[in-house]
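See structure below.
Heads up, one of the protein chains got dropped from this complex, but the rest are sitting where they should.
Moving on, here comes chain A:
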Amino acid sequence: MQSSRDNHSTLAERFNKDEARVSWHDQTLWWIRQKRDKAAWSLGEEWEGLRSQASQIKAHTLSNLSGYLEEFEANAIANGAIVHWAADAKEHNEIVHKILQDNKVTQLVKSKSMLTEECHLNPYLETHGIDVVDTDLGERIVQLANEAPSHIVLPCIHWKKEEIGELFHKHLATPAGNADPSFLTNAARIHLRDKFLTRRVAITGVNFAIAETGEFVVCTNEGNADMGAHLSDVHIACMGIEKLIPLRRHLGVFLRLLARSATGQPVTTYSSHFRKPRQGQQLHIVLVDNGRSQQLAKEDFRNSLKCIRCGACFNTCPVYRRSGGHSYHTAVAGPIGSILAPNLDMKQYADLPFASTLCGSCTNVCPVKIDIHDQLYKWRQVLTKEGYSPKTKTVAMKTMAATLSKPGLFSFAGKWARRIMRIAPWLVNNKMNPWYKQRNMPAAPKQSFTEWYKTNRNKDKK
């Protein structure tokens, strides 16, 4: 795993050492963006309406979150589930561990849950001697490689099939040099089947929790959540408190948006409803805050809690596609991660809101209409004001602001800069200038426009 001391720019530069690979990564994710476009257009005019509806349902839910959480809890308990509340990642991990201890279990299967990634559940459990097997194929691949997922929907999108072939050869004893996707998938299926049949505890994530019924829905393409949950004696479902929706009928809006936005499919292969434990089974639901109510209290950033983790903003982000998920050094990467992470730790994630050109494509693809690029801009202001900006940058910005607020100084500085660039171009065309590394400097004309205007247009004006 990457060292968290390196910032996005450094990690991105490292990723860009292999330019052909960056191009491949970019093309792969752009292809998914195109599939998303096609799926959105297949609904015609309905698409933008669905986005608005989803955004409004989430806005309503967030405005009444405490009430809906209590309603959900009461209904879930009535259904026979055991509900736990975790204030933060630590409590979440301890609750899960306690359930395992109570059941005298040291092995489990887990389907994809970005919340457990956010809470770093796997390393926590491993230090307590628990064996965790991720059952989502992509997550299993990064787990075998001892890496974090680089994408919330496509955890191993940064891996090439040949590399997966090698990895499986090493860990699952597949024949060397075999990189056939169907063959490798089948090998993984056989490997995982054994885990499903022998593990007594299954952890799943939650895509949507319904206050009205106390049930929750888990969306997967592989059916691995169902395999795990149905074969287990103990099912633990971990969810952030923002996963709630008020009514079951609201699901129609979100399920239609989720898979179309994520991968361009009309719907996920499995959208499984979990309501009651089967007889003799335990069903635990862990409701996790971990900074969410703090984010809810921030008017400028509240909307980020509408996120349904589709990953569309990753796939469209021209920066993400060329810097890779690990450059964000956080569980949820990409544009949405860059507005969520500073809420958890401003110091550690102060670089992320700057890892963007503010192009706004993320906001346009977001199925719940989060104003992502506006929030990136706002986080920049907050982080600077809170003192998380490099001192050299502050000095440079103060100098720039002083020059630009004095027209005489601006003209003088401009004139001299252009003159120096003409007389001594080596002063700017060198290694110290990051612009010059891969780009030429613009030509420096003798006259600025203001100077031209004074000679050509302004003769009789003051």
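In this section, a residue touches a chain if its C-beta (ideal position, glycine included) is under 8 Å from a C-beta of that chain, and two chains touch if they have at least 3 such contacts; residues count from 1.
We take it that contacts and distances are computed from a predicted model.
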Chain left out of the displayed complex - its UniProt protein name, from "PTS system IIB component, Fru family (TC 4.A.2)", "ABC transporter permease", "(Fe-S)-binding protein" or "Acyl carrier protein": "(Fe-S)-binding protein"
Residue among A:Val22, A:Val105, A:Ala145 or A:Leu172 that touches the chain left out of view: A:Val22
Residue among A:Ala87, A:Ile190 or A:Met397 that touches the chain left out of view: A:Met397
Residues belonging to chain A that touch the chain removed from view: 8-9, 12-13, 15-16, 19, 22-23, 26, 30, 37, 40-41, 43-45, 47-48, 316, 318-319, 322-323, 353-361, 363-365, 377, 380-381, 383-385, 389, 393-394, 397-398, 400-402, 404-407, 410, 414, 417-418, 434-435, 437-445, 447-454, 457-458, 461
